[in-house]
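Of the protein chains in this complex, one is absent; all others appear in place.
After this line comes chain A, so read on.
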Amino acid sequence: MSLVTTDNPPEFFISEAPVHTLSVLVNNKAGVLMRICQVFARRGYNIDSLVVSQGRDKQFSRMTIGISGDPAGLEQIILQVTKLVDVIHCVEHDSDHSVVKELLLVKFLVDKEDRTEALQIIDHYDGKTVDLTPTSMIAMINGESSKIDASLAMFSQFEIIETVRTGKVVMARSEKPT
């Protein structure tokens, strides 16, 4: 399939959901993130999560932005972001029509006695141990945000030292562009 450009942008819609996931295809240039953040900040919206990476074509970058707030204002935000010269498109995606995933790294204290229990939890969530010391462990879990929340609740029986979450990444289902 050809690269998504202005020729076939994804459809514009705004969901009823309290949390929105926007996918923004932008020119891979200095300052673009700042331009986009200004659109949100100026209208008093807080960005809940943000994932940015270079696109397959290095000319573009993909941003996935998680945001909560008044859906009425969101239409303005999407239109204002779309209006920026460096933005190819900005659309919302919901979980019915797209795959939404997140990655968690969690570091916690765990001694010999509890290690089996910890490994069982990791196994249950299809996770992986990515670091192990006699006293600690780093687990990696990926999946939907609710699954990550649930795993964190289970890990909290240990002493959690740090967590790092990527925020959501989203891709439209089927052959539709993201």
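In this section, a contact is a pair of C-beta atoms (placed from the backbone, for glycine too) under 8 Å apart; a residue touches a chain by one contact, two chains touch by 3 or more; residues count from 1.
Everything below uses one rule, namely that contacts and distances are computed from a predicted model.
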item: Record-based protein name (UniProt) of the chain missing from this complex, from "Acetolactate synthase", "GDYXXLXY domain-containing protein", "ABC transporter permease" or "NADH dehydrogenase (Ubiquinone) 24 kDa subunit"; value: "Acetolactate synthase"
item: Among A:Leu50, A:Met63 or A:Val87, residue touching the chain not depicted; value: A:Val87
item: Positions on chain A where the hidden chain makes contact; value: 5-6, 26-27, 30-31, 34-35, 38, 42, 75-76, 79-80, 82-88
